[in-house]
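All protein chains but one are shown in place.
Chain lettering (A, B, C, D and E) follows the sequence in which the chains are written, and residue indices restart at 1 in each chain.
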Amino acid sequence: MSTAQHDIASTGNLDRRNHGLDVLSTIDGHAGTAVIDALAEISPALGHHVAAFAFGDIYDRPGLDARSRQLVTIGILTALGGCEPQLKVHVGAALNVGLTPDEIVEAMLHSAVYAGFPRALNATFAAKEVFESHGVRPSAASPS
Amino acid sequence: MSTAQHDIASTGNLDRRNHGLDVLSTIDGHAGTAVIDALAEISPALGHHVAAFAFGDIYDRPGLDARSRQLVTIGILTALGGCEPQLKVHVGAALNVGLTPDEIVEAMLHSAVYAGFPRALNATFAAKEVFESHGVRPSAASPS
Amino acid sequence: MSTAQHDIASTGNLDRRNHGLDVLSTIDGHAGTAVIDALAEISPALGHHVAAFAFGDIYDRPGLDARSRQLVTIGILTALGGCEPQLKVHVGAALNVGLTPDEIVEAMLHSAVYAGFPRALNATFAAKEVFESHGVRPSAASPS
Amino acid sequence: MSTAQHDIASTGNLDRRNHGLDVLSTIDGHAGTAVIDALAEISPALGHHVAAFAFGDIYDRPGLDARSRQLVTIGILTALGGCEPQLKVHVGAALNVGLTPDEIVEAMLHSAVYAGFPRALNATFAAKEVFESHGVRPSAASPS
Amino acid sequence: MSTAQHDIASTGNLDRRNHGLDVLSTIDGHAGTAVIDALAEISPALGHHVAAFAFGDIYDRPGLDARSRQLVTIGILTALGGCEPQLKVHVGAALNVGLTPDEIVEAMLHSAVYAGFPRALNATFAAKEVFESHGVRPSAASPS
Partner (left out) sequence: MSTAQHDIASTGNLDRRNHGLDVLSTIDGHAGTAVIDALAEISPALGHHVAAFAFGDIYDRPGLDARSRQLVTIGILTALGGCEPQLKVHVGAALNVGLTPDEIVEAMLHSAVYAGFPRALNATFAAKEVFESHGVRPSAASPS
């Protein structure tokens, strides 16, 4: 079997990818699968590994609940910077798994201490766009 | 008092925030306060801490003059990358506290040595936009 | 009052710092306060702001429980890289607020997806040192 | 001579810059020289050093062939993040020196292991734009 | 099968891991497997995914030869910074797959243009240690 491990069209890898897509659709709705669809035209292998590895192998592990995984993910993506497209997907996922808008902006404020205010600001403005598209807002925010 | 330290609506924190906003308006004119106004709709606490901590507590300290603080800030924001919105605010602030366009682009050229040419290029093109909106240009630049 | 806002020896700032030190000692035991003590010899103002701002103003906010803050913090520090000293303090804090060794290494494995394997490896080996000093280990790990 | 070393208008530096521009035009066609032209209006010295140092001094060195240099460069720019403008220039250069679209997206998939999936995704979507403007596509990609 | 995808002790995952370990031992000799052995005591799952995913799924793909993968990897790890342990493993791997010491230090010099001199310096000094343990040196270097 090992000779075919890298073959993303093998039955085993198709199963892994489909399982990852199931995990992804549970937490992300449409935004995550849209990314993988967009990759079909440029790098199907990257799309495969996002689904099969990132979501099928890792995200689905029982060691952390979905809420905890999203908190870690928001911390990472805020700190890395330049990941606004991915951060928006995961802010949507965070809402889907039960984090509130208040908790999400609080996590970003918390990030300012460790990653600096510019990263926290960029993340917060990215979250704002997602909140608006979901029709939600933090309770503490003033009406716009 | 300690139970209320995190309450951004307390009298003490309102004083701290207002002082920070005074510092900010002295150096930034409108660009910085516009960021804090935009945060009111999404994360008022982040806006509070930008004003109260970043400008009221730190920027206002006497240990470095405003010109020196802006040189450090330009170095940091150029190096971090992905902070073009914040860099534009601080390029404007740098002009306001007396750095010349020549000095600002020189600091960015200097950054290329330590942070690499892509960061220096992105910073320089961000500065170009600010210079144009302020109607200034480096003396060494050819007319466009 | 605003003229003295930057004076870390003022009564108000002493109160803020002491409150932050209380928050810090609750979650960190000795490791965090040791950092602030070490700063007394080089940058007391940096020590003040770690205590007063990072812990007194931000960490103590009610918007996220301590467990959630530590998950976000582990994500950030893993992603930033080069923050092993701070990561060790926060791995200890994570244990103190109830995260298990299994959850901590799981958060670092999760980080590999977004920040890459080298960052996850460095964080995991830093956690290993803290676990050893606390006499704990992940349940899934083989005895050394 | 040393007093004039920093003078980018000296004969020696003009020679160095022109040689760098020759190297650049060999590998990049128009995209790279367009960046240097754009710098004339804001930081001619930065443009000089991109040409004279980055391309004339370093890129032209015989120790690595052009294909190898582009592989290293794609790895660096993918990992740094926030360098999409520079990455696009170098994806074009990679095509010009003989790397195929399949090899370029493979290098970016490889980068996901070390720099994380968000950086690999951003790089791949940047490459997609360059491929489209060159009228090429990876062989494994599905028709759009 | 999908319910067991995250189970690293399943037959399928054991096969994937063993294949990855074979790939790793081909290119890395002992240094890489030593890392995975060290992970057994702290995060066996991280060790599994380094082997099964990073080497079994990705490194083994036919789209880039081993020499090209190592050039990309050196670029990434130099740029990220703080990855000296991983960089040393991959400098050893680079030697094993046929890159010369001259090519490796040339790739790091090239990195200075894009990631700055400090990253290039740190990488070069890390390479020096690996070269010494392999009893090799760049031809251009002066005898120590």
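What we mean here is this: a residue touches a chain if its C-beta (ideal position, glycine included) is under 8 Å from a C-beta of that chain, and two chains touch if they have at least 3 such contacts.
What you see is a predicted model; the values in this text were computed from it and never measured.
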Under the definition given at the start, what are the shown partners of the omitted chain? A, B, C, D, E
Using the touch definition up top, pick the residue from B:I8, B:I74 or B:V130 that touches the left-out chain. B:I74
For the chain that got dropped from the picture, name the residues of subunit E it touches. 81-82, 105-106, 108-109, 112, 116-122, 124-125, 127-128, 131, 137-138, 140-144
Sites on subunit B contacted by the missing partner chain, in the whole complex: 53-54, 58-59, 61, 63-64, 68-69, 71-80, 83, 86, 102-103, 106-107, 109-115
Using the touch rule from the top, list residues of subunit A that touch the missing partner. 112-119
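The criterion applied here is as follows: only the chains that are shown with their structure count from here on.
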Strictly by the touch rule at the top, which chains does subunit C share as contacts with subunit D? A, B, E
Using CA atom means as chain centres, which chain is nearest the centre of all the protein shown? A
So which chain is farthest from subunit E, going by the mean of the CA atoms in each chain? B
Rounded to the nearest Å, the gap between Cα centres of subunit A and subunit B is 30
Where subunit D touches two or more other chains, by residue: 54, 77, 80-83, 86, 106, 109, 112-119
